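Quick notes on the structure that follows.
Only one protein chain is missing from this complex, and each of the others stays in its spot.
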Amino acid sequence: MAKKLGLIVNPIAGMGGRVGLKGTDGEETLKKALMLGAKKEAPDKAKKALKYIRENIDEIEILTYPSDMGQNECIELGLNHKVIGEIHYEMTTYKDTEEAAKRMMENDVDLILFAGGDGTARNICSIIGDKIPVIGIPAGVKIHSAVFATNPLNAGRIVEEFFKNPNMELRESEVMDIDEDEFRKGRVAAKLYGYMKVPYQRAYVQSLKSGGIYSDEISLEGIADYVIENMEKDCFYLIGAGTTTRKILERLKLPYTLLGVDIVKDKKLVLNDANEKDILRIVDSNKFKIIVSPIGGQGYIFGRGNQQLSPAVIKACGKDNVIVISTPGKIASLKSKPLLVDTGDDEADEMLKGYYRVIVGYDEIYVYKCS
Amino acid sequence: MGKIKLRNFHQARWDEPIIFELSTPGQRGILLPEIDDEIVDRVGDAEEIIPKKVKRNKKPQLPELSQPQVLRHFLRLSQETLGQDINIDIGLGTCTMKYSPKIHEQFVRNPKFSELHPLQDEETTQGILEIMYKTAELLKEISGMDAFVFQAGGGAQAVFSNASILKAYHTDRGEGDKRTEIITTAFSHPVNAAAPHTKGFKVITLMPDEETGYPSIEALKSVVSDRTAGLFITNPEDTGIFNVHIKEMVDIVHEAGGLCIGDIADANGLFGIVRAKEMGYDMCHYNLHKAFSSPHGSMGPCCGAQGVKKFLEKYLPVPVVAFDGEKYYLDYDRPHSIGKVRMFYGVVAAVLRAYSWIVSLGADGLKEVSELSILNNNYLMKRLLTEVRGISAPYSKERFRMEQVRYSWEKLKEETGVGTEDVERRCMDYGLQEFYQSHPPYLVPEPFTPEPNETFSKDEIDEYAEIMKKVSQEAYENPELVKTAPHNGPISLIPQPPITDPEDLIVTWRVYKKKKGID
Partner (left out) sequence: MDENKKIVYPYMPNSVESIKKEMMDALGIKNMEELYSYIPEELRMKGKLNLPKPLLSEIELKEHVEGILSKNISCNEYLSFLGAGCYRHYVPAVCDEINSRSEFLTAYCGGTYTDHGKCQAIFEFTSLMGELVDMDVVALATYDGSQAASTSLRMTNRITNRNKLLVPKTMNPEILAHIRNYCDFMTITQVDYDPKTGQMDLEDLRRKISDDVAAVFIENPSYLGFIEENGREIGEIAHEHGALFVVYADPSSLGILEAPANYGADITCGDIQCLGMHMGYGSGLSGYIASKNEPQFIMNFPNHFYSLYENEKGEFGFSRSLNQRTSYGSREKAVEYLGTNTGLWAITAAVYLSLMGPQGMYDLGKNIISKAKYAVEVLSSIKGVKVLFEDSTNFKEFILNFDETNKSVEEINKELLRKGIFGGKDLSREFKELGNSALYCVTELTKKEDIDRLAKELSDILS
């Protein structure tokens, strides 16, 4: 039976970029973009990926949404497809994206290919979470999330491999977005919104020649076990957001907050999803350490998705009590670029700079720079 | 010289069965003499000598073949193997695939060597002991170290032996329990992490600086402490980049009370230019099967020559070849020795070859080896980076490299979907051995590490560059052609996920038969 590909194009994604607007979230901004003469770019980008799919995958069933949200692109390329929903307005909104994602899920698609930016990723994530694998065609102004291929053609290639290679690894990847109002004012305040499953192309590993390489999953367990074994008595551990840090709580069999800060002491849970106030109250004058993991591909350890770990918390903690953990794959994806901090507080940022003993496996340490 | 014509290579393709499939009951490959009648008369039938409790119940299920069949089978397999002798083996960088002079093979196959038992009276082995002793003397001069032994059966075993000495040294000083950490760098050979770890050390890996490709002094400073046992470092690193701060790094570790262990397996760019001594190393090792020309033998046997400073000499594995002014002898009387890392004295055949190689070249010849390997490498780099689309060489862009370069096909992959593995397989259709991608960790994406050592001609290097150019062009014009390569190999392309589950492993014919339900 042919595999099912869900296709969602957010036609307005990226329109703000060319005309100097940072993103197109919100109707006002969109109107402004249109007034400035912005053109739809996402459909063209989607077509590049679809063209590759047409030429390289024989048996595939495409489920998509009307008009510019996928139908038109398929018609233009002569691709067989099935339209599974409807849109009511000429100008689509995030609600249409969410609705489309919902329909895709109901129709049991194997993979969702979407064209858009961080906003689109976020909308899809809010519906499907990690239930269906996705791959994004980068077409928006903001591309901070790790769910996008590097270009439309490669998105097509990933779809091809996904359908041809049943063993393709899936990785949970960050969905990030920034507050656009703040962004337009010149301040980056990225937030981690969740994780989606993305087919992982083994760009950094050999296959046939070398046999297997330790998967990230094994590294994750090793990291978590090592951190747990070295936990000090009577010390509070503030465990930041992310899938790497989540593993620690999983191995401790404690409930966790994927996108928040959890506090652990003597291997017992103190508080889930703590905010800055909670943290300051709990740690007070006690000994505490922070455990964080860099955002994949970007390298931020503070200031993206960890806002609860505020400058005040960081200053009370001190650099020596910051434990950085990461899978080796995530470190490799930084291509030797340093880890980054952006707490919004120069003094805290300065304090955090320097070298870290990053834990990358059980008793495996990489010494890595942060600046 | 003149225009390079690319080859339309086709590898031998014999579809050769597994040897068990060729078996015919009753055939014999070789016979032994009958047991002397007088022996049988005296001791009786051998069947009766074998103790009943451990007598083999069922003969081993080995195949039965005549002699010409065995010969033909293995000759066919040899033809389906691309040895250094028959291809432009520039690709396998970090391995220094250099020409192994054929005259050396005559030496090691001379019965005056091949039929020596290691426990013969030293009176009868003065020749080979002289060669071992003199090779150590030559390596002492080449490296500036104070003593050498050849017991390690390869570079990795030499690193392990050095790690054993490191542990003995700190233990003797009462710091064995305290100094438990070793430091290495990401582009040092992985065995610099694995061997000390096998010896019980905790490993800290310094990651490369974004610009230079080797770690900064600050990175090192951030981790040295009174727990530091030593620094295990490869310089030039795997990227072919020479770490110009090596002496400062060594000094920092020394000040902290640690020792420095240099991995000079890739010595080909260093002869007569930089020595272990000036870099400040306390211990080092050479691979005699790399820079010193001993053939690689389908993964050995080979030799890791282990060199140390005077103050560590007493820890070397036993025995050490010594000379009393009149005769050479094996010195076992070394109470501080770490013991053994291999039985007897190592792969002495590799020492014999290395000796022959060094004395045939002398000081000028050795320097020529290094200068030419550096020249060849930078010449190839210039051609690849300026003429081949989709290739790059991360780090230290403004400097010449030493004997090799770690390139990246990342751009090619981005733009065409053709990755380094595809290129590697396609190269075979032009008559090349595959290339070495990278040791772990894979910091350079889509990596590729060729090493055009001094035994390749300019024409051959040009041919190599032309092949890369051609394959890159094919990737842009017809990626499928590259992705489905090799087209002229000994077997078809068999897309296969790597085996990562032990349940899927088939390393013996008997397991294959069981899985298939055959007999």
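Per-chain numbering from 1; labels A and B assigned in written order.
The rule we apply is simple: contacts are C-beta pairs under 8 Å (C-beta built on N, C-alpha and C of every residue); 3 or more make two chains touch, one makes a residue touch a chain.
Predicted model, so just to flag it, every value in this text is computed and none were measured.
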item	value
Contact partner of the left-out chain, one of B:His289, B:Lys314 or B:Arg406	B:His289
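Quick note on the criterion: only the chains that are shown with their structure count from here on.
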item	value
Whole-Å separation of chain centres (CA-atom averages), chain A against chain B	41
Residues of chain A touching chain B in the complex	150-151, 153-154, 157, 165, 167, 203-213, 215, 328, 331-332, 335-338, 354-355, 357, 363-369
Residues of chain B touching chain A in the complex	186, 202-210, 213, 215-216, 218-219, 222-223, 394-395, 410, 413-414, 417, 419, 421, 424, 434, 437, 440-443, 445-446, 495-500
